[in-house]
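Note that one protein chain of the assembly has been removed; the remaining protein chains are unaltered in position.
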Amino acid sequence: MSSRIVETATDIVTPFMILFGVYIIINGHLTPGGGFQGGVILGSCALLIYVVFGIKRHNKNLSIFENIGALIFLFIGVLGIFFGGFLFSNFITKGTPGNLLSGGTIPFINLAIGLKIGAGFAILFFIILQYIERGD
Amino acid sequence: MKAMIGFIIVVIFGILILFNLKLEFGGESGIAGEMYIEKGVSETGAVNLVSAILANYRAYDTLGETIIFFIAILGVFTVLKGDKK
Partner (left out) sequence: MILNGIITGIILILIGLYGMIAKRHIFKIILGLIIISTGIVLFFVSLGYVNNGIAPIISGDNLYVDPLPHTLMLTTIVVEVCITSLALVLALKIYEKYKTLDIKILEDI
């Protein structure tokens, strides 16, 4: 139901949106941003694809990504019990503050949250759009 | 009638709050905030303090938050797809 112009523009814009979301996630401990914000950008990218190309583009394996994100998050937390003494302790070496590889477990937790929130928003939009297309 | 009662309640509430609240705008930050600003970088290694608090000091809160989000998705799924015959 969308026109040729909208489809072409979406094709051009979508990779940059995904790149921006991943940038926000992996630079979450250096610049403003983090797992939630980048995940919401990824989810809105999924919403753009659903609106323009229809919900046939939905990937059934998306819920697996959400489970993987939650499990990585919990796994890092439980690993902190064995190496640091309490839940979610920062057991990796901190590094020099300001580098990309610093902050111990914080970048990994941000990645897990971003994966979970992005996949979760995509699933949420998919369920609602599928309901709208199915009803009357 | 209901709107009138609501308006009166809100006005009384607002007068009581706005004229008795003594919160200054732009004062000093609290004790916990001072501690995070002083020790945050050396304890976690992350420059962005909001991310440091969210993913290290209060990661347990974040875990609960993701569980709330998961339950919301589950609720939307159940309500919208529950009666598919």
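We just call them A and B in the order they show up, numbering each chain from 1.
Everything that follows uses one rule, which is that a contact is a pair of C-beta atoms (placed from the backbone, for glycine too) under 8 Å apart; a residue touches a chain by one contact, two chains touch by 3 or more.
Just so you know, these numbers come straight off a predicted model, no measurement behind them.
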item: Residues of chain A (touch criterion as defined above) contacting the omitted chain; value: 30-32, 34, 36, 97, 124, 128, 131, 135
item: Touch list for chain B against the chain that is not drawn; value: 2-3, 5-7, 9-10, 13-14, 17-18, 21, 23, 25-30, 32-33, 36-37, 40-41, 47-50, 53-54, 58, 61-62, 65, 68-69, 71-72, 75-76, 79-80
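Keep in mind that, in the parts below, only the chains that are shown with their structure count from here on.
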item: Centroid distance [mean C-alpha coordinates] between chain B and chain A, Å; value: 21
item: Contact footprint of chain A on chain B as seen in their complex; value: 41, 43-48, 50-52, 54-56, 59-60, 62-63, 66, 69-70, 72-73, 76-77, 80-81
item: Chain A - residues contacting chain B, complex; value: 28-35, 66, 70, 73-74, 77, 87-88, 90, 94-98, 102-106, 109-110, 113, 116-117, 120, 123-124, 127-128, 131
